[in-house]
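Here the complex is missing a single protein chain, while all its other protein chains stay put.
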């Protein structure tokens, strides 16, 4: 960590800072600049964020951290990419680009089975569908809950597709884990630390969505929460951040993909459905995500979007999804991947 | 709700939309424009957000909601301001500007008692202190948990100040409610709907912080979650939103205060400590919040910020807090309020 | 335009609004809702934005525009895509993906000639290089000005590549137009309307970069400024918007590409160099832009980035650029384009 002193700081200020650095177990190292001093504090600064409190000392202008605060998620700690097995046939993070598809919400047996058959036919590897729905309004459809989980399990039996579904509450996490092959943490819960700790104790892969206003560093810290509880099977998902632009529901930050690939060994997928909020833009952004290096995609597909209980405007019809899959099959080899 | 048709939409598209609007129980009303048609759908659109799925119909360009989606929180429903009683002597939302102050985290008996005595001496009305701490890093101090709650209760007994503390998990909400006078929902949990529903079932006032990337409308929808479960005692807290500016930890959006005052009857307070992240800026922003019409403030005060377990850089020392309280006492009358 | 009345508005308020709408030459159309009235104002609202002043009338809650405010740039007005000829051999907006490459600044004859030869060898179609540099600091290198333009012309003679360079001031626009094949308007001048009007009077293609905090609608309005002066040859360039994320210099908003393609007939290219600010991320984002549907790319390439006068950290070395061009040649056919 680097401590930048103010231009007007006096020797006493500096001595106090040096003393405090030593108290905290670091080795200080002073650089005398032309207008101010800069002090390096050498030592492992992770897990000791208390060093930052030096910022409130007299004569200190700012404290600049040097190390990334995550360890288990870091590529420095584990250099080779993690490949996360979901079932006997599906693994995320390897050469294959994995596509998860299905409706936003599980609405009925017919709807989920029909969806599952359609996305499988088009080549999807995993079925998505929400049983517990975090909705902005208390008056919106909140999901079929356990009945929805049962329908997902039925769709899995029918098609052989593993299922991914969201968990919204530590109290129902075990229940969801009984049915799901991958547990999803949604964007609004991406810093719900109680929930992150809970799923960290499970032994199922976790699909962690980036929060709407989360920096990439904070995103990795949320992965670290899960991993520090013992569950290393974390799949990161870029799903759009909140910006001033209103033409799209969110701004899908595809540059997060190469940034994450540089910093972590965890697989990274993209969600162009939530990322854009408009089915017109899903196909180009899905292609772009793969070209940016994504290990997979999660896409909303609904047999009848006009009658969907949630997220209709951003859902693809099965036919359009099949066209997109064909296009992805042409792009994947250009990226030395396969679909 | 207003449905805007595309310039190139044909009669068949429009007829399908009209049919669907009627199916959903609304009365359609067509306006023929110079280049396109616009359709009004008359009816109570709240609780029926499914109308938005019309956006995925052929020939539809966009769907524009007219009504705000919240009811219980709305000033249209309840015109007079809500005044929320916290104890026999403290109420929020009336003429008095209420100041909550204390350390970020409860660290020790000595620290919390000392803080409580100091903030009371300066004129604060409520003691703040965190026992369950939502921290970005799993390696940071996570709070004293129930021991912290007990120390807060002890500080209340010593000073008579009611206490506000954060709840982070539905599973421990009842425990926190046993000790606290006000339960705080933090910014990172502002759309943790499982937690919002849980505290909506309690009978204690809730201090709801605005999420870092929450619009004002979404903020009111989170209040609506709590209120729709039966708990009307919600205090809204502006605590800074995330923007591109890095000179401050967040951007304290004081314009949210007059906007909220126009839309809701609920009291609104501001948190200049998290809003700025730097103790230098706390006093001017506290004054500004009161001048903008805030009903109260929540301010971090720590007897020894350099040794705080969390948020040291944004904590005021008791002496500076007392100076600020004096300044607020001069500003309040100019706003026809009192401290 | 739609005028939403307040729930509490009385008949007199509505009558005043109706009167004013007629005065302004529109035909009003009232929809009586359950809690409030909504008034449609039928007529061409472009060029008469004064209708928006109705928002300040008594009883009015908000005014919602229906039409996009641009005409010449709109796909509704001109359905087929514009293909902009730059030279006898290069045109932008057709089947070919056009790559512009070269250093941020023209620094010396040797540097620009060497760059031009290298990017041409790798397959670039146009040479980029700045002679007038808009720099955040007055103490940074400001460009070689006319000498730089002459060197660009020399590089064109040597390699046959057309050149694109930035214009920063109406006073020097004619001078730049004498030398350049395409004039670039930079992000910081994207709403410098005096400059937009000036280049609208020239007869050279304009490369218009999106401003850092410009919505897509505002971006098209800036194109409209140029077009309304008579110059229809506008090439739009997404170059990253400003968000809270600091891992990249800007957030390259690739979803702007499909949104623009839907709204306008103008060609759209992307700038992954400024969009990311880091040469590590340029190649994946260049590939992603093409997969998202971009008509071209503008990429910073410098023979010796460590010694560049500007933007070294985001510049590719010629060798890496050649590798990227090979990758793009594999992706283009998957998008039914060619390089």
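Letters A, B and C mark the chains as written, and numbering starts fresh at 1 in each.
As a convention for this text, a residue touches a chain if its C-beta (ideal position, glycine included) is under 8 Å from a C-beta of that chain, and two chains touch if they have at least 3 such contacts.
Since this is a predicted model, take the numbers as computed values, not measurements.
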| item | value |
| --- | --- |
| Touching partners, among the displayed chains, of the absent chain | A, B, C |
| Hidden-chain contact residue, picked from the options B:38, B:161, B:199 or B:252 | B:252 |
| Residue, one of B:17, B:180 or B:216, that touches the chain absent here | B:216 |
| Hidden-chain contact residue, picked from the options B:103, B:130 or B:275 | B:275 |
| For chain C, the residues touching the chain missing from this view | 20, 46-50, 52-57, 69-70, 134-141, 168-171, 188-189, 191-195, 197, 211-213, 218, 221, 224-225, 228-229, 242, 279, 305-309, 312-313, 315 |
| Those residues of chain A which, in the complete complex, touch the missing chain | 2, 4, 7-8, 29, 31-36, 38, 40, 42-44, 64, 66-67, 76, 242-244, 246 |
| Those residues of chain B which, in the complete complex, touch the missing chain | 213, 215-217, 241, 243-248, 251-259, 262, 275-276, 280-281, 284-285, 287-293, 327, 330-331, 333-335 |
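FYI, only the chains that are shown with their structure count from here on.
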| item | value |
| --- | --- |
| Contact graph of the chains (line, ring, star, complete, other) | complete |
| From chain C, the most remote chain by mean C-alpha position | B |
| By mean Cα position, the chain sitting nearest the middle | A |
| Centre-of-Cα separation between chain C and chain A, whole angstrom | 31 |
| Distance from the mean Cα position of chain B to that of chain A, given in whole angstrom | 26 |
| Intercentroid distance (Cα basis), chain C paired with chain B, Å | 38 |
| Chain B: positions in contact with at least two other chains | 242 |
